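All protein chains but one are shown at their positions in the complex.
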Amino acid sequence: MLWAGLCLVFGLLGGGQAIAEKVKLDPGQWGHEAGKDCVSCHSKASAGLASQWRESAHQSAGVNCMDCHQAERSDADAMEHEGRIIATIVSPKDCGRCHEKEYREQQGSVHAEAFSIIEARLPALAEHVGGSGMSAASCDQCHGSRVKVRGDGTLDPATWPNSGIGRINPDGSKGSCSSCHGRHRFSRAQAREPEACVRCHSGPDSPDKEIFEASKHGMIYAAHRDEMNLNAPEWVAGRDYTAAPTCVTCHMGAAGKLPSTHDVGMRNAWSLNTPVSRRQYLVILEDGARLELPLGSEIPKRGQELVRPDGRPGQVKSVITPERRRQAMSMVCLECHGKSFTEGFMNQFDTVVALFNDKYGTPAKAIMEGLLGAGRLTPTPFDEPIEFTYWELWHDEGARARHGASMMSPNHAWWEGMYLVGRNFYARFLPQARAIAGDRAGELVDAVIAGQAAHQWLIEPNQASAILGLEPAEGD
Amino acid sequence: MLWAGLCLVFGLLGGGQAIAEKVKLDPGQWGHEAGKDCVSCHSKASAGLASQWRESAHQSAGVNCMDCHQAERSDADAMEHEGRIIATIVSPKDCGRCHEKEYREQQGSVHAEAFSIIEARLPALAEHVGGSGMSAASCDQCHGSRVKVRGDGTLDPATWPNSGIGRINPDGSKGSCSSCHGRHRFSRAQAREPEACVRCHSGPDSPDKEIFEASKHGMIYAAHRDEMNLNAPEWVAGRDYTAAPTCVTCHMGAAGKLPSTHDVGMRNAWSLNTPVSRRQYLVILEDGARLELPLGSEIPKRGQELVRPDGRPGQVKSVITPERRRQAMSMVCLECHGKSFTEGFMNQFDTVVALFNDKYGTPAKAIMEGLLGAGRLTPTPFDEPIEFTYWELWHDEGARARHGASMMSPNHAWWEGMYLVGRNFYARFLPQARAIAGDRAGELVDAVIAGQAAHQWLIEPNQASAILGLEPAEGD
Partner (left out) sequence: MLWAGLCLVFGLLGGGQAIAEKVKLDPGQWGHEAGKDCVSCHSKASAGLASQWRESAHQSAGVNCMDCHQAERSDADAMEHEGRIIATIVSPKDCGRCHEKEYREQQGSVHAEAFSIIEARLPALAEHVGGSGMSAASCDQCHGSRVKVRGDGTLDPATWPNSGIGRINPDGSKGSCSSCHGRHRFSRAQAREPEACVRCHSGPDSPDKEIFEASKHGMIYAAHRDEMNLNAPEWVAGRDYTAAPTCVTCHMGAAGKLPSTHDVGMRNAWSLNTPVSRRQYLVILEDGARLELPLGSEIPKRGQELVRPDGRPGQVKSVITPERRRQAMSMVCLECHGKSFTEGFMNQFDTVVALFNDKYGTPAKAIMEGLLGAGRLTPTPFDEPIEFTYWELWHDEGARARHGASMMSPNHAWWEGMYLVGRNFYARFLPQARAIAGDRAGELVDAVIAGQAAHQWLIEPNQASAILGLEPAEGD
């Protein structure tokens, strides 16, 4: 039964292909004549850049600077440089000329949408709480920006340098391979290290680096990094290495018969960075495009027409359920853990997500919507202090609780996570909400949690405990 | 005089044994016939697990799966698996069949009590501020849980997986060797790395990982990890390695003539995670059991009867004073530092602890007890915001100040520690306490600190300083 399910997962998730695709193009297609001149000059100017390329698989295979940087005069970002027409940006589309499978998977992934999904929301946070020009050095560096080209083909310094994972390139493709595979070496080993993800997956809203380091997985990885076989051509967990997993292992890597993928979110059954977590459905369209189903949407049927984020229509070919995505992730776990261990762990994780949703996420959202609906809050976000409180409840503290539970850092699940969610809700959010609601506090705030068993402890004042380390003063 | 003391420390702390005990059992006692079948099947299912074992000292010595996992039908957690009676959990008691010295030391350590000491306190925090089921993915993963067995011998997923250091196992033993020695490799080298402790010793209440990394010790370790000789059979600081210490070096490791121990808290002279730090006495009972003397207790005499945490009586054989414990820890320091350096450092540490106690810990506790005694606070913890404020003062900020000073991270001693303690006390705790005390604020709050010289600066408003970077406006 499990295996029948897993085989189905295969078919849907990986096209039956267990290993990373080898570049199959004819070497006659690269080795641009002018490349030698580039290298010659750049061995003096920006010598490090040339040196990094010299250590790369590209160099070994005869792929040179011009093979990647050459441009057509008609390209939006074409410019002349030392007598050649080149473009500064080498986009995923350019890389996809050789790395076709990786390009296809990456373009359909949630990584590629990293800028699209926040673009409309940026002004209310980056501009108001930040300020003009702030996003270039911050948001844009992870999410990507819409790269602007100036009249002479050079890139607008307000949008460049940028190696954000959802960058909108001048050629229309999304993302940047060098986000994870640092240029100009583009090493597979480097991208398999946990540090490859740290730049964006660290900090208050997604401390995945910190969580990994504080997990058993991180503890074992630190000790046995030299046995990780990180530069293996294929890198199949359980076969090519067994010492420990890295981020890539679970989210993208091959494991046993599970194929590798550059669609990084495919194995995630839950949305974790939302006010309330939802189980996620992945929709595959007839033309191969993939689409995370927006929260709260109806689950579509085969043949149904959908509208993509960019407005184009698409016809549903198949839908991958959260259960299937969970099965795919579990296949990685099962390479080193037994079935009951894996299921027990997933149960612990799901319990934390459900607890956050039911006890804190959903009521807090309802209270905020009530205050907004009653005109006690303005529609403009972040102009009232409670909006920071609410934002951090789900976007930071609640995300940490859920990420912590998903990757086994007890500290993040609790002290950096749910403990702060509870403190926030009881000691900050509720008092602020009551003050804002004023005479309608009973109706707009307290009524929302009144029926919930999880909050009943609040109205039982005599549950003494030794936890605070206090002894009642004698004689009182 | 010092050496006389140290020899006495020896006798009491290590039984005169300077090196980790070698396994002395007859190899005829292991090498279970059925082990081959386990390995054969698990080289396919959960292949990583078998592969980790293949890299282990167990494999080299001929110890196989069944040697550790075999069970008697009468065992609480016995279950049938592929025709054999096994148990999922290999408890410290099981490991202790061969590793007798380590088992004995670990069972008597504060690690083994990690769940017992919080069990009664959990509901008021994990259930109220967290919620039902929260502890499985958080508290329990470090402290351990009381593992429950279902009717069929399988483990209740609400309590499993769990590798908490104070886990209550179905066989009654406490803890989990795999907390530090990751299964199924059980490497000594891995457990000697600082990362072995990170899972539990990181985060707001005990950022020992962060502190180590920010200390001179961590700085040197990072540079010279390859000279640490981490897999040495015996691993004596000053002899087998001198590049840097890790957590294990100071808290458990052999150093010069000081023997190694799995009684991890033995060298700690202070309690640091309490509302007010106390100097710790370790009591050794006639049957060899060790007992941290509860805070505020009378120091017992030889022959006196005591009650253990689990209710059983015990007769005192000897008492190790905080001074002796400090001497043991100092023996590690002295392998690389001079005596005056070591004493100077310990003096700096003690000063911070005393400062926290006298200026903040003791008065804050007295104020909270006053408010509680006067009925201005309910006995239920965490239903009033000030209870979070007070909790973080000692449990988080105060703990960081004290841990930071104990392991030489200036940042944690100050910015993450005492600075926040002071900010909390003056800018949050006192105002909240005064508001709660209302008309009795003078008596319940201000009277408590009125006499203390350390707080006199508060009532001297004209001590100008350039520190805030302000210049008074002209003309005012």
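When the chains are written out, they are named A and B in that same order, and each has its own residue count from 1.
Just so we're on the same page, a contact is a pair of C-beta atoms (placed from the backbone, for glycine too) under 8 Å apart; a residue touches a chain by one contact, two chains touch by 3 or more.
This structure is a prediction, so every number in the text was calculated from the model and none was measured.
K.L.:
If the hidden chain were put back, which of B:57, B:243 or B:441 would touch it?
P.N.:
Considering the complete complex, B:243 is the one touching the chain left out.
K.L.:
Could you tell me which of A:59, A:116 or A:190 touches the chain that is not displayed?
P.N.:
A:190
K.L.:
Considering the complete complex, identify which of B:84, B:97, B:337 or B:434 is in touch with the unshown chain.
P.N.:
B:337
K.L.:
Could you please point out the chain A residues that touch the chain left off the display?
P.N.:
Given the touch definition above, chain A has residues 45-49, 51-52, 55, 88, 120-121, 123-134, 136-142, 154-155, 157-158, 160-161, 163, 182, 187, 189-190, 193, 195-196, 198-200, 202-205, 209, 274-275, 365, 368-370, 372-375, 378-383, 385, 387-388, 390-391, 394 touching the missing chain.
K.L.:
Considering the entire assembly, which residues of chain B contact the chain that has been omitted?
P.N.:
213-216, 218-220, 222-224, 227, 237-239, 242-243, 256, 334-338, 340-341, 343-345, 347-349, 351-352, 355, 359, 404-405, 408-419, 422-423, 426-428, 431, 454, 457-458, 460-476
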